[in-house]
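Note that this complex is displayed minus one protein chain, with the remaining chains in position.
Note that the chains take the letters A, B and C in the order they are written out, and that residue 1 is the start of every chain.
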Amino acid sequence: MNSYDLSALLIVILPILSFTVLGLFGNRFSNRTSGLIGCASLVTTAILALYVAAGYFFDFGLVNGEHVKHIALQFQWLKFTDSLSIDLGIVLDPISVMMLLVITIVSSMVHIYSLGYMKGEDYFERYYAYLSLFSFSMLGLVVAVNIFQMYIFWELVGVSSFLLIGFYFTKPSAIAAAKKAFIVTRFADLGFLIGILMLSYNTKSLDFFTIIDRLTQVGSPYLANFTATSFMGMSALSWALLLVFMGGAGKSAMFPLHIWLPDAMEGPTPVSALIHAATMVVAGVFLVARLFPVFAISAPDALLIIAYIGAFTALFAAVIACTQTDIKRVLAYSTISQIAYMMFALGVAGWGEGKMEGFTASMFHLFTHAFFKALLFLGAGAVIHAVHTNEMEGMGGLRKSLPITHFTFLIACLAIAGVPPFAGFFSKEAILSSALQTQPLIFYVGLFTSGLTAFYMFRLYFRIFWYNPVPEHSHNHETHTWAMNIPLIILGVGAAFAGLIPFGSFVSADGKALELPFHLTFSIAPVAVGLIGIGIAYLLYGKKNEIPDKIASAVSGFYQAAYHKFYIDEIYLFITKKVLFNLVGRPAAWFDRTVVNGLFINGSAETAVATSNAIKPMQSGRLQSYTMFFLGGVLLLAALLIIKFM
Amino acid sequence: MEQVPLSHILILSSTLFFLGVYGFFSRRNLITMLMSVELILNSVNINFIAFNKYLFPHQLEGIFFTMFIIVVAAAEVSISIAIIINLYRRFKTIDIEDTTTMKY
Amino acid sequence: MSASTIIFYILATLVVVFGALTVFSRKIFRAAISLLLSLTFIAGIYFLWNVDFIGALQIIIYVGGIVVLIIFSIFLTHHSGQSLPKAKTGKKLLSGIMAVAGLGFTTWVVSQYVFKPAPGVVPVEPSVHNIGIQMLSYSDYGYVFPFEVINILLLAALVGAIVIAIKKSQDTEE
Partner (left out) sequence: MDILSLLLVLPVITALAILIVKKDQAVRWIALSGSIIQFALAIGITAYYVSLRQAGATGNMLLESSYEWFAPLQIYFSTAVDGISLVMILMTAMVVVAGILVSWRITKQVKEFFFLIVLLSLSAYGFFTSTNLFVMFFFLELAVIPKYLLIGVWGSGRKEYSAMKLALMLMFGSALVFIGILGLFYFTGAQTWDFQEIAKMHIPIETQRILYVLLFTGFGVFTAMFPFHTWAPDGHSSAPTAASMFLAGISMKLGGYGCLRVATYLLPDAAVELSWIFIIAASIAIIYGAFATMMQKDLKYMNAYSSVSHCGFVILGIAMLTKVAVTGAVMQMVSHGIMTALFFASIGMIYDRAHTRQVDELGGMLKQVPFIGSAFIISGLCSLGLPGFSGFVSEMTVFVGSWERTGVFYRVATILACASIVVTAVYILRAVGFAIWGTVTNKEYLKFKDASWSERSAAVLLIIGILLIGLAPFLLTNLIDIDTTSIAQRFIAVVGK
């Protein structure tokens, strides 16, 4: 085991160590100590991740100019049969190393930031324990060698998200949000699980790379077998992959499984930054990327469905984002929209020369998005920390009192709006160009969404920092400590310059370096759309005025629908509360109490009692009736005997 | 000596027996039921003596059994009367229809 | 038809008639007297058959003991002159059917069966002498053991009757 493998192992192990220490002995430590333990372990992993990434991209991962996968560790954890087993291990390949970087950096930033943000909260050590648990699970997820390993960590990620959303466990809304997040993703995971079962049964393996091999090689008997059966016009393989994607859609909040993400903002804001913006929610994208060869080569129909779902979600979420007034919810819908971007980028990609740009673009966007979205959330957290509200009503004109926050927030907004040369410009550019090549319709949707994105982000920006005049004597001075400012600055640097990385030469679908196309003429349109969006936002929200309300009332029907998130939540509530609870749960409980218990069990008991009541009078206590029975019996027997033997 | 046919004697005793049975079933008074039992016992006694006399004149077994039955009947009656009196004290009646506590 | 035969039939008729009165009479005292008479006539049949000892026992124990006991108990538990309540018709009918069926069945069986006396045996005189010797004999066919058992039974009955009938102090308080 060389030093790279060891570092990779340490990256995964350190967070769980700190979780164990904090979880078991956290209540004996002071808040400061527990916070430092958490930060120290995560910062160490970030440094190790940089080391491993450097090693992988430039040293050991590079074989003949191609990035090949490298198994750093693998051992059998649970054996089902000779061919099926759950292996735990660490695989290093372009996407997993990239994810390691993203996760460790964002996570360590969030850890540091939380030192300031969560100062003085109850259960401080528990918060850090949960954060460590989450980091561990997420890291374990991305380095998974085995599809079941991914499922395991997938669930762990879900539960740590549940615990963190429900961190303020005395708040009913937080409880409800935590439950909702877990249950919706669990429902999606059901699809994932069945997908895994189908894949594993048909390929006789649970190993990612074996599955990919067996399902992509031309003439593979497994592939032939798998695609032989079809259902509703799609092969069993496509169905299996779509089921797997369902799991991904749940985690990545794709329509219609997106409903949990906005509510998840009930958690502490740093948590939203880490889990619900940068890392966990992209797990679905990562899952599809991990199985990308299978999708692209053997089930392009499934991939196309993913592309359309992604495109729709991107637009849908962006529209809702324009109407929300809770700044974290705006960010949440923006996250959904951006992840959908990544998703449809994967969807429009294919296998073969010139078709794989979408893959790289998607991963690139994932990478840059992590920086600017985490930054946006942390910035929003700083704002909330200062004004103690999530609603836009209480904000405005904060640019003087929160200078650092203002500046970094602006960078992030420019990045997400796709203004060159900030990070988002490059990745979005790549996505749109690859969409234009294969699915023009999706390209136009993406373009329009891009404009919307610029609009609602700058609506947010102006609404927070401008809109109202700067108050003369504000008590909202930036009271944040270095702990909150340093992460903002570091992420700001990332958001500004991450796009300049030649991403294609590191991450591509087949490991070969790929030059992302860059056409000046092409990028005019997206940039222009973005600038128009910003301009409209400035007109409407740069200063306090009446225009937004007028516009809203002009299209009030549509506005209301969007404001109410197109009533998706209500539909879900109807299905769960009314249909499942009232039409399934309640009848099941009633059936059990009344029919099974009442009719069968108590019924048989009552039959026994009734029978005994019916024959009880024979035991009347009357001597004469007893003797009468006796005599009757004697006579009968005597008669029988005599007749028999005469 | 010309004898009464055995079957006539048996018919006598069974008549007596079933009279007793009828009395035992239909009477509601414990003492009258006891009397019916006496009738039944006596019909048996007649049978014993008759069989001894007609069929096995060289033995005395029938006579012995009759004697024992008489003695047992005496014992039985004394106990029964004791029970009846006790019952009467408790229920103030010896009507069998009213003393049905030993049921179910 | 010899005189003894005629006497037997007369006695038999009387036994049955008084037996029936015992069972049917609704005055309990009359029933007891009928029983007494019925038992006496049975003793008469015994005398007719020359089993004097049994006849004597019948009179001494039944007539002199048991029936007297019954009459005492009637005095203890009944007001004189009171007639017994009527039995329920259904019950009467049922017991009547039972009794008649039983009687018919037995009579039929008796009439079907041919009784054969033990052939060529020397009869034994059922005199007190013979009975006494066999009663206390402890050789084969001796009855000394049952005799002792009966003694104990009687003793037990005596004690038992006292124990049952004795008035307990708490009973009087009730």
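Here, contacts are C-beta pairs under 8 Å (C-beta built on N, C-alpha and C of every residue); 3 or more make two chains touch, one makes a residue touch a chain.
Please read these numbers as outputs of a predicted model, since none were measured by experiment.
Note on the chain not shown: across the whole complex it touches A.
When the missing chain is restored to the complex, the residue among A:Arg186, A:Lys400 or A:Arg622 that touches it is A:Arg186. Among A:Leu78, A:Leu500, A:Ile551 or A:Leu573, the one in contact with the hidden chain is A:Leu78.
Touch with the chain that is not drawn comes from one residue among A:Val68, A:Ile194 or A:Ile305, which is A:Ile194. Considering the whole complex, the residue from A:Ala54, A:Ala228, A:Ile571 or A:Val596 that touches the absent chain is A:Val596.
For subunit A, the residues in touch with the chain missing from this view are 76-81, 84, 86, 148, 151-153, 155-156, 159, 162, 166, 169-170, 172, 175-176, 178-179, 182-183, 186-187, 189-190, 193-194, 197-198, 200-201, 581, 584-586, 588-589, 591-592, 596-597, 600-601, 605.
Convention: only the chains that are shown with their structure count from here on.
In terms of C-beta pairs in contact, B-C outnumbers the other of B-C and A-C.
Subunit B has its Cα centroid 97 Å from the Cα centroid of subunit A. As a whole-number value, the distance joining the C-alpha centres of subunit B and subunit C reads 5 Å. Per-chain CA centroids place subunit A at a distance of 102 Å from subunit C. In subunit A, the positions touching at least two other chains are 624, 628, 631. For subunit C, residues that reach two or more other chains under the stated contact definition are 91, 94-95, 98, 102. Every residue of subunit C that touches subunit B in the complex is listed here, in rising order: 1-2, 4-5, 8-9, 12, 15-16, 19-20, 22-23, 28, 31-32, 35, 38-39, 42, 45-46, 49, 51, 53-54, 57-58, 61-62, 65-66, 69-70, 72-74, 76-77, 84-85, 87, 91-92, 94-96, 98-100, 102-103, 106-107, 110-111, 115-118, 121-124, 126, 130-131, 134-135, 143, 146, 150, 153-154, 156-158, 160-162, 164-165, 167, 171. On the subunit B side of its complex with subunit C, the touching residues are 1-4, 6-12, 14-29, 31-32, 34-36, 38-39, 42, 45-46, 49-50, 52-60, 63-64, 66-68, 70-79, 81-86, 88-90, 94-95. Residue ranges of subunit C in contact with subunit A, taken from their complex: 91, 94-95, 98, 101-102, 105, 109.
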